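With one protein chain held back, the other chains of the complex are shown just where they sit.
Chains here go by letter, A and B, matching the order in which they are written, and residues are numbered from 1 within each.
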Amino acid sequence: MHMADALLSPAVGTTLWAGTAAITGFASHRLKKQIDDRTIPLMGVLGAFIFASQMINFTIPGTGSSGHLGGGMILAVLLGPHAAFLVMASVLTVQALFFADGGLLALGCNVWNLGVYPCYLVYPFLYKPLAGGGKSPGRVLTASVVSAAVALQLGAFSVVLETLLSGKSELPFEAFLLLMQPIHLVIGIVEGFVTAGVINYVRTARPEILASMAASRPLGRDVQLRKVLATFAVLAVVTGGVLSWFASTHPDGLEWSIQRVTGSDSLPEAGQGIVSVLKRFQEKTAVLPDYSFAPAGNEAQKAEESPAWPMVDGGTSAAGIVGAAVVLGMVLLVGLGIRSFRGRNS
Amino acid sequence: MTFNRNYFDIGRLDRLAYGRTWVHRLDPRSKVVATLLYLLTVVSLPKYEVAALTPFFLFPVLLAALAGIPARFILRKMLIVSPFAIVIGIANPLLDTRTAVVIAGTPLSGGLLSFFSILLKFALTVGTTLLLIATTSFPGVCHAFRRLGVPSLFVSQLMFLYRYLFVLMEEAMRIVRAREMRSFGARGAEIRVYVRLVGTLFLRTVDRAERIYDAMLSRGFQGDIPTLGRSRMAAADLLFVATTVGFLGLFRFVPVTEGIGRLAQGVLG
Partner (left out) sequence: MSHHIVEFKDVHFRYPDGTEALRGVNFRITHGESVGIVGANGAGKSTLLMHINGCLLPTAGTVTIGDFALTAKTRREVRKKVGVVFQNPDDQLFMPTVFDDVAFGPLNLGMDDAAVRERVDQALALVNGRQLKDKPPHHLSAGQKSSIAIAAVMAMGPDILAMDEPAASLDPRSRRLLIALLNTFNHSKIVASHDLDLILDVCQRCIVIGGGTVVADGPAREILTNAALLEANNLELPLTLQGRS
């Protein structure tokens, strides 16, 4: 369930990048002050552990599909929220680079969906109260299953929101939710079982490890509710600000998805405010007018017929297709040319 | 219990990154920055844009060709990448059936256009990201991150992760093989076995972390992972970034494809 670059709009991508960058800075700052030196290599190696454990798949009973350890929840239980968040962020970064899983722009979204929720929301407010001291295997199991499921539901819901806000997909909100939430409920529950299983296994096999990990954590007490709420409030305001700016500049983005969601046909007036400013700016600066901002008359007419439409007309697109073929051919030739040149030289 | 075959490709990708071409030698910072700008530009193109995306193929193709990265390998990796974007995008032609354009008598729906657009963006973003890591060593990327202001604690996590990724992957493989040899291919109780395997791997990992910590202490570790100041950006690096930015601007704001298309149409009559 990695959010992908191709579905993302720059506004959503950069907003979540900013959000996760802020949290990364916060977590590093916190840890630096409170961390036991010993934890630094431990965190890094546990990141590699999450990665390596994901290499092993098992069959989810009754479904035939495969599951593996998610990571965020178990890390939070073992390392506490700040360290777990940083490890999770590093795991996702390596996945984005080596697997192109999600991608670099979507990294912000993915760290948010799979790191922030389990570490900063679910762990302190759900897992800890449910698991209590963590001594009873039964409570650990309940807490893990509930927490992993809730964390993944939040994550999946955010993928839906991020995709819809980006406005590249036509999937209606309800259908998208129906597609995402149930499957991630199953995955989350399985992940919860695995998480509890590993924690309980470690507790039986080597009880001192969990104790020493807990002891080397930043001064106990984890996160304070007030600070978490304050951070979320600030981020919500920032996100809201950026998104509303985005909404006013990008007619086929947010409004489009809101329209899909609410089913109402009323469209906001494009061509006002920032849009028109940008358009004028673009007309002045561009050598050729960008064809999504085609000549005024044509655009107006089109816009009346089917308001949600991009401003494309047949002529432009025919030229576009011919051009695309020529461009791709040229690019391919350049690539092959360089390759044969290199081949001859080496 | 199976291995995700994705993992076997990491080693190859990683080896490619230690090549010695001109592209490999560029300062990692310049490649990271250029790639990020490239990705932003590509996804900033509107939803129904198809033709204008094609010139952007120039960047990954140039990178791959100049760095001698086998195109087939990158293409294959692109195919096995998690297809989430495509799964979601494929709904577009079904849901958005209103005709957007008619080309040579064939009506194309808006959904089809937007789906093509997602496909192209998928190919461009995934391909270019893979090429970044195929032309830049991961430690190089880490140093670039640090010099670009990413918190050092986070960067040292990335470094440890990379360093022990391959070690632990082998360890995981050993554990799974040892089990397979004794289970004679029998199935059942997968979750319970899985938990035991992962638990074992976890315990070994914690012990390893302890040994690493001792080794670090033996070499004067005091809580900070120090790094050397690296070389400065050379003229070539700045030129690389500037050229990339120039072309990105050109392809983003000038309808190059359309112009070339009109030209071609004119030539062909």
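Keep this in mind: contacts are C-beta pairs under 8 Å (C-beta built on N, C-alpha and C of every residue); 3 or more make two chains touch, one makes a residue touch a chain.
All figures in this text were calculated on a predicted structure; none of them were measured in a lab.
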Residue of B:Met216, B:Val245 or B:Leu263 in touch with the missing chain, whole complex considered: B:Met216
Residue touching the undisplayed chain, where the options are B:Met159, B:Val241 or B:Ile260: B:Met159
Option from B:Leu26, B:Val101 or B:Cys142 whose C-beta touches the chain left out: B:Cys142
Full-complex contact with the absent chain, from B:Leu36, B:Ile86, B:Ile103 or B:Val167: B:Val167
For subunit B, residues in touch with the removed chain: 14-15, 18, 137-139, 142, 159-160, 162-163, 166-167, 208, 211-212, 214-222, 225-229
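Quick note on the criterion: only the chains that are shown with their structure count from here on.
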Subunit B contact footprint on subunit A (complex, rising order): 1-10, 13-14, 24-25, 28-29, 31-32, 35, 37-38, 40-49, 51-59, 61, 66, 68-69, 86-87, 89-91, 93-94, 96-105, 163, 167-172, 175-176, 190, 193-194, 197-198, 201-202, 205-206, 209, 252, 282, 285-288, 290-292, 306, 309-310, 312-314, 316-324, 326-328, 331-332, 334-339, 342
Residue ranges of subunit B in contact with subunit A within the complex: 1-4, 6-7, 10, 13-14, 35-36, 39-40, 42-44, 46-52, 54-55, 57-58, 61-62, 64-66, 68, 71, 77-78, 81-82, 84-85, 88-89, 91-92, 95-96, 98, 100-104, 110-111, 113-114, 117-119, 121-122, 125-126, 129-130, 132-133, 138, 141, 150-154, 156-165, 167-169, 171-173, 176, 187, 190-199, 201-203, 205-206, 208-210, 212-213, 216, 221-223, 225, 253-262, 264-265
